[in-house]
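Omission of a single protein chain aside, the complex is shown with its protein chains in their original locations.
Then we have chain A:
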Amino acid sequence: MLDYLIRRILLGLGTLLLITFVVYGLIRVMPGDPLLVVMESMGPDKQPRPEDIERMREMFGLNDPWYVAYFEWLGRTLTGDLGNSLSRKAPVASLIAERIGPTLMLSVSSLLLTYLLAIPMGLYATARSNRLDERVLSTALYMLYSLPSFVAALLLQMLFAIHLRGTPFELPLFGMVSDNFDTMSRGEQLMDLFRHAVLPVTCYTYASLAYYSRFVRANMQEVIRQDYIRTARAKGVGPTAVLLKHAFRNTLIPLVTLIGLTLPTLLSGAIILEQIFSWPGMGKLFFESIRERDYPTLMGLMLMFSVLTLLGQLLADLLYAIVDPRVSYS
């Protein structure tokens, strides 16, 4: 087991080096650089002098070829320093730390909601298999699964922020807090956050809800045909007990491993959704950094996403071995 773990971690580190190298190269080949973007945004009378530009390019390492700059970045990162954002004058680590909260707020609540709803729905669909209500539920979920989240987001915005304006059901169009957030009392602040989060969390949740409940149902259908289920039924165990105690417990394995694979999405956020709802999270930060050609921030984010993805895969494999004694890696 330990052998396996060490080998996987070493392999993962190699993959990580490769990914960051490729991504760094990609980022540096994008046309334009951070200084040009900043200069474009400033008025013509405020343009810096050429020697200042040269000094700044030298300071940011923009004059080096990208592979040299990559190894400089790598060296600094290995000492735990992600560098400073070029466009925001702040350390990348603190920029990311600032954005983690809002993203986690969306992703964690949506993940909890998904598990809370998907498991009962999947079980219900198994119990009522091939009846009318199950077909209606499954078809509805399948349609939701195919509905792109950005379309759903726009439709929901239209319904709740525009058509229901002035009613108690009105929800804000975008943003995380209202303008007068600082003057509110504690309770009002919570309510305000909640009202802003409803639409993004809904959009975040519905597609994975469809995926998870179908996943639960598919696994259940496989288990329910096993001999031990027939035995349990023959012994006179009630239908609910068969479903929960005998069948569902045996579908927990794939469900648990799925948790590992969702790890990266917890932090990477939904770039498009955060953009539509102007939610100040990681996805929006990533989008803005691409626009601003902010190399250090982009690299910091990419590093984090890749580490999480690799960790998630490792976690899924390990969990698999833990929950299923038949699997061993030694």
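Assume contacts are C-beta pairs under 8 Å (C-beta built on N, C-alpha and C of every residue); 3 or more make two chains touch, one makes a residue touch a chain; residues count from 1.
Everything that follows uses one rule, which is that contacts and distances are computed from a predicted model.
K.L.:
The hidden chain: which UniProt name fits, "Spore maturation protein A", "Inner membrane ABC transporter permease protein YejE", "ATP phosphoribosyltransferase" or "Multisubunit sodium/proton antiporter, MrpD subunit"?
P.N.:
Answer from the record: the omitted chain is "Inner membrane ABC transporter permease protein YejE".
K.L.:
Which residue among A:117, A:290 or A:319 touches the omitted chain?
P.N.:
Residue touching the absent chain, from the options given: A:290.
K.L.:
Which of A:151, A:164, A:241 or A:322 touches the chain that is not shown?
P.N.:
A:151
K.L.:
Under the stated touch rule, tell me which residues of chain A contact the chain that is not displayed.
P.N.:
Its contact residues with the unshown chain are 11, 14-15, 18-19, 22-23, 26-27, 29-31, 135, 142-143, 145-148, 150-151, 154-155, 157-158, 161-162, 173, 222, 225, 264, 268, 271-272, 275-276, 286-287, 290, 302, 305-306, 309-310.
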